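Attaching a single structure in structure tokens format; questions to follow.
Only one protein chain is missing; all other protein chains are in place.
Moving on, here comes chain A:
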Amino acid sequence: MSAADQAAVMRDHPLRRWIRAYADSRLALAGLGLLVLIVAAAIAAPWLAPQNPYDLMQLDMLDGRLPPGSVSGDGELRYLLGTDAQGRDMLSAILYGLRISVVVGVAATLLALLVGMTLGLVAGYFGGRFDALLMRVVDIQLAFPSILTAMILLALFGQGIDKIIIALVASQWAYYARTTRSVAMVEADKAYIEAARLLGLSTLRIVFRHLLPNCLPPLMVVAALQVAAAIALEATLSFLGLGLPVTEPSLGLLIANGFQYLYSGRYWISLFPGLALLLTLLALNLVADQLRDVLNPRLRKS
């Protein structure tokens, strides 16, 4: 193989092709940039935030409901985005809230992906009774709105970040199971799988080494969209007062806390966490949209 051929192969490497296709859209690039920023801010929250909003020792109720830019009573802190009713610095609370959103979104999606994908692969590859049973369970699951499933589970489990993740996984795994199964069924009939079978490879190897990688692109699109859905669902649950304790507010709870003050002009308690949530979801959706375009051969520009 000549060097020129090799370069051509490299140029045609799917990953490169995808990156190039992704960069086609400036909006999608901006979305990706925003997303990276948000994730970085969430990870670095303990070092970035002027205050630990979960430590009651650091809060002073006498600083409650101060407008953006106010200085704390002891003169040591400037509340750039104002404070909530407990005297919690909104900027710090939003950074910590983003952290919760990112952790919950990513963890719930990965777990749901793992569960749904495994079940979907098995169902799609083997078919039969297990497939029929699993798909009926998926049907039932999808018939319930995910918010309802999550609320019922949280009412049973109680509060806590681990419980929220479990509730989200339980309400989202079915999407992955269904997607994986449909792709796996198509792929399983293709020649390369037949070839692998004829070579006498073990079933485990065929499913996870050969079938799985070819099912991944559509799953990645679903997962990217579901991260946004998981974050929105967590915010909704927190807004409704389920989910996390009041002393550890996530974005949804922060919005709920400020909700009653919207009429009275103290906009900042709801507005800023709302904006943070909006930007996060926007960035995720921009990225997911472009991923779908890139990974879907039918939409690919010739």
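As a working rule, a residue touches a chain if its C-beta (ideal position, glycine included) is under 8 Å from a C-beta of that chain, and two chains touch if they have at least 3 such contacts; residues count from 1.
One rule holds for everything that comes next: contacts and distances are computed from a predicted model.
Participant: Assign the chain not included in the display its UniProt protein name, restricting the answer to "ABC transporter substrate-binding protein", "proton-translocating NAD(P)(+) transhydrogenase", "NADH-quinone oxidoreductase subunit J" or "Electron transfer flavoprotein subunit alpha".
Facilitator: Record says "ABC transporter substrate-binding protein".
Participant: So one chain is hidden, and I want to know which residue out of A:A85, A:V106 or A:M220 touches that hidden chain in the complete assembly.
Facilitator: Of all options in A:A85, A:V106 or A:M220, contact with the hidden chain holds for A:A85.
Participant: Out of A:A44, A:L62 or A:V186, which is the one that touches the chain we can't see?
Facilitator: Residue touching the chain left out of view: A:L62.
Participant: Considering the complete complex, identify which of A:W18, A:F126, A:F157 or A:Y261 is in touch with the unshown chain.
Facilitator: Considering the complete complex, A:Y261 is the one touching the chain left out.
Participant: At which residues does chain A meet the chain that is not included here?
Facilitator: Contact residues on chain A toward the absent chain are 56-57, 59-62, 64, 85-87, 159, 241, 245-247, 260-261, 263-265.
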